[in-house]
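Worksheet: one structure, shown below.
Removed: one protein chain of the complex. Kept in place: all other protein chains.
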Amino acid sequence: MNTLGHYLRFTSFGESHGPAVGGIIDGMPAGLPIDLGAIQAMLHRRRPGSGNGNSTRREDDTIEILSGIYEGHTTGTPIAFMIANRDARSEDYDLMRNAIRPGHADATYLLKYGIRDHRGGGRASARATAATVAAGAMAMQFIATAGITVNAAVESIGGMRGEQEIGEALARARAEGDTLGGVVRCTIHGVPAGLGEPIFGKLQAWLALAMMSLNAVKGFEYGEGFAAAGKKGSESLDHPVALDSALHTEQNHAGGLLGGISTGEDITMRIAFKPIATMMRPIPTLRTDGTPCTLEPRGRHDVCAAPRAVPVVEALAALVIADALLASRLSRV
Amino acid sequence: MNTLGHYLRFTSFGESHGPAVGGIIDGMPAGLPIDLGAIQAMLHRRRPGSGNGNSTRREDDTIEILSGIYEGHTTGTPIAFMIANRDARSEDYDLMRNAIRPGHADATYLLKYGIRDHRGGGRASARATAATVAAGAMAMQFIATAGITVNAAVESIGGMRGEQEIGEALARARAEGDTLGGVVRCTIHGVPAGLGEPIFGKLQAWLALAMMSLNAVKGFEYGEGFAAAGKKGSESLDHPVALDSALHTEQNHAGGLLGGISTGEDITMRIAFKPIATMMRPIPTLRTDGTPCTLEPRGRHDVCAAPRAVPVVEALAALVIADALLASRLSRV
Amino acid sequence: MNTLGHYLRFTSFGESHGPAVGGIIDGMPAGLPIDLGAIQAMLHRRRPGSGNGNSTRREDDTIEILSGIYEGHTTGTPIAFMIANRDARSEDYDLMRNAIRPGHADATYLLKYGIRDHRGGGRASARATAATVAAGAMAMQFIATAGITVNAAVESIGGMRGEQEIGEALARARAEGDTLGGVVRCTIHGVPAGLGEPIFGKLQAWLALAMMSLNAVKGFEYGEGFAAAGKKGSESLDHPVALDSALHTEQNHAGGLLGGISTGEDITMRIAFKPIATMMRPIPTLRTDGTPCTLEPRGRHDVCAAPRAVPVVEALAALVIADALLASRLSRV
Partner (left out) sequence: MNTLGHYLRFTSFGESHGPAVGGIIDGMPAGLPIDLGAIQAMLHRRRPGSGNGNSTRREDDTIEILSGIYEGHTTGTPIAFMIANRDARSEDYDLMRNAIRPGHADATYLLKYGIRDHRGGGRASARATAATVAAGAMAMQFIATAGITVNAAVESIGGMRGEQEIGEALARARAEGDTLGGVVRCTIHGVPAGLGEPIFGKLQAWLALAMMSLNAVKGFEYGEGFAAAGKKGSESLDHPVALDSALHTEQNHAGGLLGGISTGEDITMRIAFKPIATMMRPIPTLRTDGTPCTLEPRGRHDVCAAPRAVPVVEALAALVIADALLASRLSRV
């Protein structure tokens, strides 16, 4: 189940230490100019070292287009692309061939498939998000033609919100060989009213599906989110002020969505990331045969998943919005 | 997009004030004994008056099976069913033909489709969840054959957790013509390891999609959820204690899922509901032509969505788990 | 797998002797006026006795709309409908509970599902096509808004083509307790250029899938079909005469499709039906336990499937074209 989307379909492939990660985008309308530089720039925002508290693996991700773009424009045929895995030091992972890392997918992949590529987490590695970012960068160029923009940012790390507090928390965690959770918020601006396919294709449902497919994500909310559960209706209502091609409201507790369909106001959401499971300290665990062992700290690892997840969140949001934008062309005779 | 699921596919239909709600379940394996009484009992838990703070609309929901069940067993062919809409007083809603209710889907359906069945919210009504409950009740009987059970409960209403505090909050809100948000938690017990289809079919992603398709839901989290975002890795890790046909851990911060695949531990999640938008007080709003008007309180309405949502959450969880259980049959040669 | 279509999705349900057949159409654009009389008229063309050589089962098929249509127009929500099974004499089939009919799906359903509703063929009965016709009648009303019409007709029965020869062949077969195969041809007129989604959604592929899902169909061809296999390229080519919003050609050997995409010329196809397997003569066969037995002629049966299949072929073609018409809205930025 490596495909996201119904009308714009992104199928992803790739393991951390295989030859490449990449994917196929099927359903992208023809005639869209593709700016490869913008894709590359978005890939650079995702790579290690792009934010605070990140691993030092060098990922000079270069996208190679294999099909679907001709003379700089999409042709309506599937867009295949790949990003070669360079600097993948498999030897770092030899010790993990017969052990499972707590908090990682090692055990579950093994239990499900009876076999796994243990190197760097294989398919479960965050490395796979490079493909998502590349696909999302193209989706972003498509929705930009409709005036839609997506912006995500780190809201908090380890419960800290200010830049200085975050920096200190990261430094402290790194010094302790520990890791931290975080929250990324995302706003989608310029969405026309009418996007979202109720009942099982509500826009928040598609967004939740996309975000929950991202590594380390433990929660998704939009608009007031969990806070709304503690409120009264009278505190939570958005007062309509105008109804034209969109519904304009005084507030936006709703987060831009009513009944699963966009109102035209900004779509707002928050995504919660758990602390990264790999810590720079000895971790007691099990071998694949069930016997106990200890994992010694090795390799290169982030302290917090949130900073590098920012462009991935944007990419996923863009893919979902592009999908919904296409779907909305079909709603009326 | 009224279909949920990939291997077990539930397609839903129905408006609040049309002849019936119902659906088709396609992909249910043959040979499953179906207990209609259990379906009926689950429908009764969903109906108004089944919990505190609920509307007084009488819904004597009786399921009619139209196909797919023969001599008490599923035959492998599509199971169609319907639940007639009785006691649907359309006249209550005549005033709303030309007005939009704040916090409801009235405006967005109109903006999307250019037409809407305004009676009782039409397709956007919580009435549609009766069909979901019936389908989920059948899914529950299927997953029970694998020893899996699903249990949901109200955790809090308006921020209150104890039964007495909740009762008082509901009474206060009702007296004030106000409404309240709430949280439902859900636990899935007995899930074998190996359910979940990474990357875009992670089990938490399918669960989030299902839950976010439910009216008034603003947030979804599993395991530690948003709390994990404020934690250190050393506080959040689950220590493996045994690895056999499942991964057993000392704690279960993970909520039973690693890398999108079930570990075998309980799957735990929380779903946040916003306060019901319809309040028993005059609400300033807009007509469909954009001019202002005031909605006077009418009809029959719940104070909080959470109590009646409990069986719907269970139903959605059961549908997702049934889907994942079927998918897991395909993971190995 | 009881769903046809990707953008307009028709999910079918129902057994021959259950309470009803019917379905859900999901994805029908909002705002389409629905002419129930036209649906009813198409259902009447399908019922027994509507053509030569047909069974005498009385099927006064009346469609009941359960959702999705409000004040005579589609609303964009799923259209559910049912057609009650009246005049279904289950007792006729009691003898078949423990026997399999040669040339029918009795054995294969049993082998696949381990259980079957043996009455009248259950899900495998031609009765299920009533639902297809109703859905197709709605699709036909949708594509008519784009100027597209579908017409099918019997081309031959038992190898005979003229009306008189066909009549004689049918009479002879009936007298002999035998049955006949036949060919239905179908023309789709007014299709705009650009319908069809290569590579695996070529329009001929979608049409073939739809037609091959119909009972007794053994072959599908479009344009020159199998005849093209015996020809030279110089005999088979269509000479372009104009290229504007469509490709106009002197001939139409291609049958209106090139590379899986409509040219704008008429789409032509032929569908081959095998003789009906149930004959009015004693048939040696097997019981479900593998022992031999003889089926005595009983019940009410057609001599040839082709005449009653005509509206079903039209319905399936209309569903496919409606699906492709929606898809074509997504092909360009």
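Labels A, B and C are assigned to the chains in the order they are written; within every chain, residues are numbered from 1.
As a working rule, a residue touches a chain if its C-beta (ideal position, glycine included) is under 8 Å from a C-beta of that chain, and two chains touch if they have at least 3 such contacts.
This structure is a prediction, so every number in the text was calculated from the model and none was measured.
K.L.:
Of A:Met1, A:Leu243, A:Leu257 or A:Val313, which one is in contact with the hidden chain?
P.N.:
A:Met1
K.L.:
Applying the definition given at the start, please give the residues of chain C touching the unseen chain.
P.N.:
Interface with the chain not displayed, on the chain C side: 1-4, 6, 12, 100, 102-105, 107-109, 111-114, 123-124, 128, 156, 158-159, 173, 176, 178-183, 193-202, 204-213, 215, 217-226, 228-247, 249, 253-255, 257-264, 270, 272-277, 279, 281, 283-286, 288-290, 306, 327-328, 331-332.
K.L.:
Quickly run down the residues of chain A that touch the omitted chain.
P.N.:
Residue positions of chain A that touch the missing chain: 1-3, 9, 11-15, 18-24, 26-27, 30-31, 64-68, 70, 73, 75-80, 82, 109, 112-117, 122-123.
K.L.:
In terms of residues, what is the contact footprint of the unshown chain on chain B?
P.N.:
Touch with the absent chain occurs at residues 7, 27, 29-32, 74, 76-77, 142, 145, 198, 326, 329-333.
The rule is simple: only the chains that are shown with their structure count from here on.
K.L.:
Suppose each chain is reduced to the average of its Cα coordinates; what separation in Å results between chain A and chain B?
P.N.:
That gives a centre separation of 25 Å.
K.L.:
What are the residue numbers in chain A that touch two or more other chains?
P.N.:
Within chain A, residues 198, 331-332 contact more than one other chain.
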